[in-house]
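A single protein chain has been omitted; all remaining protein chains appear in their positions.
Then we have subunit A:
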Amino acid sequence: MSKEITHWLDDLLAEIEGIVVRRKSSRRVRVDVPADALPALLELLQGRAGYIHLSAISCVDWIKEDEFELVYHVWSYESHSLVSAHIRIAREPGVYLSVYDLYQPAAFFERDIHEMYGIHFEGSPNMEKFILTEWDGPPPMRKEFDSEAYINEHLSWQNYNPEWLQELVAEGGGVIIPPEEQRFSQKKK
């Protein structure tokens, strides 16, 4: 990305209120905006700066702060740079706007985030289940969902202890290493 484009992008981004721009490397720009300003930012990036490719939308669950972070990664085929726009929304009720009318690939990512985190995107074309079709539990990628606890509660463990394994253990051989002999188990900090 040449210097001219860099300055031009900075000027353009300055048009959005409350924006924080951080240049992470020559091709990566991190932008933090208030959630309300994101559609305007993306419209500006797409319409006037050539960021026409939505590479991904990532969701991060910051449970301690009671917030979801949504990250929109957009790429420009002209200036060969990637802008990551970060916003934060409240965990409850977990509703945000769809950007499908700007970027069609958003449909898949929004559907995926809805399924995994339970965030509803208003205006997204399809919010039906895709991967977890037969799942009726809570959204599994949320931090409060403990997959091991869920398994212990809803499924029973199979007791796999065949005779040949018992014989092996009785002989003191096989693949089982006693805890005191395990290489890293006794390391203390």
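Simple rule for what comes next: a residue touches a chain if its C-beta (ideal position, glycine included) is under 8 Å from a C-beta of that chain, and two chains touch if they have at least 3 such contacts; residues count from 1.
Methods note: contacts and distances are computed from a predicted model.
> What is the protein name, per UniProt, of the chain that does not appear here: "Transketolase", "NADH-quinone oxidoreductase subunit D", "ABC transporter permease" or "VWFA domain-containing protein"?
"NADH-quinone oxidoreductase subunit D"
> Where the complex has a chain not shown, which of A:L12, A:A35, A:A56 or A:M127 is the residue touching it?
Here the residue in touch with the unshown chain is A:A56.
> Can you work out which residue in A:V21, A:L44, A:V71 or A:L97 touches the chain that's missing from view?
Looking across A:V21, A:L44, A:V71 or A:L97, the contact with the absent chain belongs to A:V71.
> Hey, which subunit A residues sit against the chain that's not shown?
27-28, 52-56, 58-61, 71, 73, 77, 80, 82, 84, 103-105, 107-109, 112, 116, 130-133, 140-141, 147, 184, 187, 189
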